[in-house]
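What follows is part of the complex, with its chains left where they were.
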Amino acid sequence: MDAYRGLGVAYYPEHWDRSLWEDDVVRMRELGLDTVRVAEFAWSLLEPRDGEFRVGWFDDFLAICERHGLRVIFCTPTATPPVWMQHDHPGILNRDREGHPFDGPRRNYSYNSEEYLRFCDRIVEEVARHYGSHPAIVGWQIDNELNCEIAEFFSDGDHAAFRGYLRDKFGTLERLNEALGTTFWSRTYSHWDQVRLAGKGLHGSINPHLELEEKRFFSRSAVEFTRRQVEILRHHLADDVWITTNGLFPNLDYDALMAAGLDFITFDSYPNFAFDVGRSATPDDMLDRAWSWNLAWTRAISATFGIMEQQGGAHGWTNRMEAPMPKPGQLRLWSLQSVAHGADLISYFRWRTSPMGLEIYWHGLNDYANTPNRRLDEVASFAREWEALADLRGAVSEAKVAVVKDYDNEFDASLDVWHGRVARQSEDAWFRATQRSHTPCDFVYLGSATAETLARYDLLVYPHPAIMTAEASDLLRGYVETGGTLIFGARTGYKDESGRCPMRPMPGLVDEWAGVRVADYTLVDRAHADMTLDCDGDLLPAPVFNEVLEPADDTTEVLARFTADHYAGGVALTRRRVGEGAVYYLGACFSEDMVVRLLETCGVASPLGDVVAAPPSMEVAVRAGAEGDRWLFVLNYLPQAGAVVLQREVVDAFTGEPLEGSVEVPGYGVLVARL
Amino acid sequence: MDAYRGLGVAYYPEHWDRSLWEDDVVRMRELGLDTVRVAEFAWSLLEPRDGEFRVGWFDDFLAICERHGLRVIFCTPTATPPVWMQHDHPGILNRDREGHPFDGPRRNYSYNSEEYLRFCDRIVEEVARHYGSHPAIVGWQIDNELNCEIAEFFSDGDHAAFRGYLRDKFGTLERLNEALGTTFWSRTYSHWDQVRLAGKGLHGSINPHLELEEKRFFSRSAVEFTRRQVEILRHHLADDVWITTNGLFPNLDYDALMAAGLDFITFDSYPNFAFDVGRSATPDDMLDRAWSWNLAWTRAISATFGIMEQQGGAHGWTNRMEAPMPKPGQLRLWSLQSVAHGADLISYFRWRTSPMGLEIYWHGLNDYANTPNRRLDEVASFAREWEALADLRGAVSEAKVAVVKDYDNEFDASLDVWHGRVARQSEDAWFRATQRSHTPCDFVYLGSATAETLARYDLLVYPHPAIMTAEASDLLRGYVETGGTLIFGARTGYKDESGRCPMRPMPGLVDEWAGVRVADYTLVDRAHADMTLDCDGDLLPAPVFNEVLEPADDTTEVLARFTADHYAGGVALTRRRVGEGAVYYLGACFSEDMVVRLLETCGVASPLGDVVAAPPSMEVAVRAGAEGDRWLFVLNYLPQAGAVVLQREVVDAFTGEPLEGSVEVPGYGVLVARL
């Protein structure tokens, strides 16, 4: 389903005197907003005591919305269990790995507490029954930011559910022991009762195969928790009312979450985090532009999507996070960054800055004082532009290059520091290089990918798939055989699905068709020279990890060799034609320069070069509609204005004026044009 | 009450063989000491088993003191519960927020354990009855360093007492929920049983309004604990025997503590902490001179006061704190630093270095070997100077400038990182600027201030009173109307007493009479230029936080404007005449240069410039007696000698010689002169 189109804001009627409600709604409409989200933290209002429901609490507010044409996104309130519940039923609480329960302040519950699940079923049933057919409501949000703050769970319910999960998956203790490699260090289970999530480990050490299953289990727990709410909701909703949830967080397989019945995903976009006081800066920092990478992840889940929380002001909590007020232009810039990447819903967080709680510094569009300010002006102005982009709805971001991903490898990279180090390096290089060379780039998650999905791309890179399954290998080989180009980096395929290292040459399952074997390998340490590889005479960095390759035979071309230490002369980059396509193997992590070289070699760099010449400091993106309409976005993240050259005439999407030749993009400015 | 005048030392008869006692006392007297403090950690001696008292244990030692004319400060021994007590009654122990009890090594008890309170009542009653009328005893110290080491308490007794505290304060759950903003994130209490001190929060997050009440409660707990002991003691003491306690620590309202019945406060002054190995140094470090700021705090509690523990040697514990031996001259320098700021009692810590325990490196005047050393010589020499200063008793530090403070804002700044960041910046700037410009500066705590207190000062600065009450606003306005000058900095008045942010323009309650509104504001982040403000052509730094101001009307003068980014040209500093006085509002944190500029603008900089011209590296202070006598102190914290110029003839307080013109102050030296 295409994402709902709307321009909205988060609102908390419970935070304000009722006398303010109508004025607020009227002003939202005047500002150009058409949607409002409510109720995600309202459980203690809706059920002030066990079984004592006040679900009609939002009736009056919804009536006002209906009267003024403001559409409503209603939420299930399960992200914040009421205090009475945790006091009377402490078993609902999540615990840390050592067993300490969390008192608050939110998301402090366990997805696997049977008690909590019963409470959730009941409140979701109550609100769905009461509001499921309310005419003002266009969609629902499940819970709020699943796995935010904490994505690990160690309540008694979690230990029991984990046992059940493993029993379902492996059937017998023998298979479980085999998969988890428990022979190592005498960790063999001899009875199912012994199976639990890992406890406190010496220096935090945990069997990595167990930890990988833990992460899959944590993800499954969130998915099943969501599915349970979706099922109750669907029973009560009209067909055209959609369901979503918001935010992207760790230990969660979003392919599986979508499959639990969501219509589209929404992201919470706060690029201002890039400017937090005390955040360590690197000379080469991409700052708020880095949020474009999160948006690429979002649209990998649903091609068009929503922003359930779009930065509306400075943010921060009383106990951590200190951020500046966005500069003039940034709210619009970040809104259009979301749009450029595929957002059809933009909902600001929040209408008015909270007068209380941990989030008094998480500024809304309105200040505490509720008086006019420049942020409101900027959003009002953007709202008019938003109208001009109405037929953008459903248009998808255009990219011929994609980074291949999968949750097993993401989970593994988050627990295995060797895997994590190579993954972070190359992810960063691909992000920087595609951004600066104006090469739009998608993510493709293998969990939901098909041959058709892959065939949309001229180039795929799967940087370091340590875990490689036969299915993945076959799917990718098929992509290459039918004409695709695929790049692997070092550390491909040395692990199986359990994160074990089977007895076979690297790069494992892909070695035959990639046409290489790894002869020697090493992490790059401080005693190494800065390793480079020689690519037709150009020396390009080969950071973090190096593999000396052995081409299988002369169908494997050698494209580059290492230049230093005992690796000097060793093969570092190969290419092999496979069917109609080609597979590259880089025996290293990717550097930004190396990625640019590969994009050029593969002929996929800067696909919009015939339309616009922009400086590397600006982002270039295109959304394309089903009818062939295309919109060009050029985003300037710097405070300084800069010039772009339009190579042919385009039409300014907001003014309708033709544009050609040199055009100035103001500091924090965005050019949007129809192609 | 003026502070007791004495030159003393801490002594632990229980650490030494009885055969040493008399020799020690004789040598104390020979050194020039007249006072000794005993018994603050002696509970296990006085009550070796539950209910088995040996309170006469100190009789023999006190007899020796009496014989040799050494006056005694006796302590209640409640800072260190005996091991038998914590073993048999573990409920007396303080716990951390996760519930883990503290085994030791001291101050590991809860102020709110009913069991502990009963044990304390009994031992205090026993010692008071036994020693209350002892002729050698001149005063009593309650416990030792309340809230040192830890100032948070989470025993069962604390949870229960906190509930009682809130019930007393708010009366109903409705008012409690309102004050704590529990609607936020569904934390509404529906029964008093649910009310507790916060438990383990996700990433340490706690409702800030609850946390503010926790801090007030922790303070009240210490105060009530003290009051209970004072009441028992008073029942047994002669009228001229005073009661005090020692040290300044977090989460404690010293106005309230004084009101519990103390006669004056004593501070424990260890300026040598400035030289700890591994302490991070800044280029602009004030080192031991920074302790003058603590002394200003101390005299805000009682104008003349005592130093119950004055640095007597190198300090350190076996597990942390590594400090050098004070250099020749520093012990005297730091003693006179205490005197210059108002100390009438100087008691060194400790007579002889401990042969055992965590504090074997907390050196006393005597080394382990009990042989002569240069520290003893230095103190003997100082003791002679001390005699020459006898009529200084009761003279108060002279200052026409004061920093306004209050504990609510201090507590809030310690839990709210936004508040804390601005508070630290400006506190530091005011300290440096007043020190270097030789502008003596007091603290005024609003909790005990009256119109009369304030009227003593030409200039008050209340740098960042985030929490502003109507009472405070009225008191300050009265000060200004009657001729005072008052300076506010950014972030004034945006919170109420609960730390919530009410719906009103900033700077809240003072906006009308300060004549400004805040139009825009931001934390200064790394993407900002170094912000300066233009003050009649001079560019002065405006660090950390900026507010663009809107003058209410033309009765508000604009004194400076911002110079960079989108704030360029915005109003940054205003002045408004109110009645006979004036109020300034700075829309920024204070920089040292800005403070100097303000001191000059207000005509209060360097009030002793007609007496002495000293380099910025020296501190200048004056104490003034009730009879008009005045003593000048010039303190040199550097190892290098330096010259000062006495602009008129003064009399050296130690030699009686007249001094005028250029005089050299040796490295670590101090000049004391009668004016």
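Each chain gets a letter, A and B, in the order it is written, and its residues are counted from 1.
Here is the rule we go by: a residue touches a chain if its C-beta (ideal position, glycine included) is under 8 Å from a C-beta of that chain, and two chains touch if they have at least 3 such contacts.
Computed from a predicted model, the values in this text were never measured in an experiment.
Taking the whole complex of the structure file rather than the 2 chains in place, the copy count of the single sequence reaches 3.
Throughout what follows, only the chains that are shown with their structure count from here on.
Computed centre separation for the pair chain A/chain B is 49 angstrom, with centres defined by C-alpha atoms. Chain B makes touch with chain A in their complex at residues 98-99, 181-191, 193-194, 198-209, 415-418, 421, 494, 498, 500-506, 519-528, 565-566. Listed in rising order, the residues of chain A touching chain B in the complex are 14-15, 41-45, 48-49, 77, 80-84, 87, 96, 100-108, 149-150, 275-277, 279, 281, 287, 314, 316-320, 322-325, 327-328, 353-361, 368-371, 373-374, 639.
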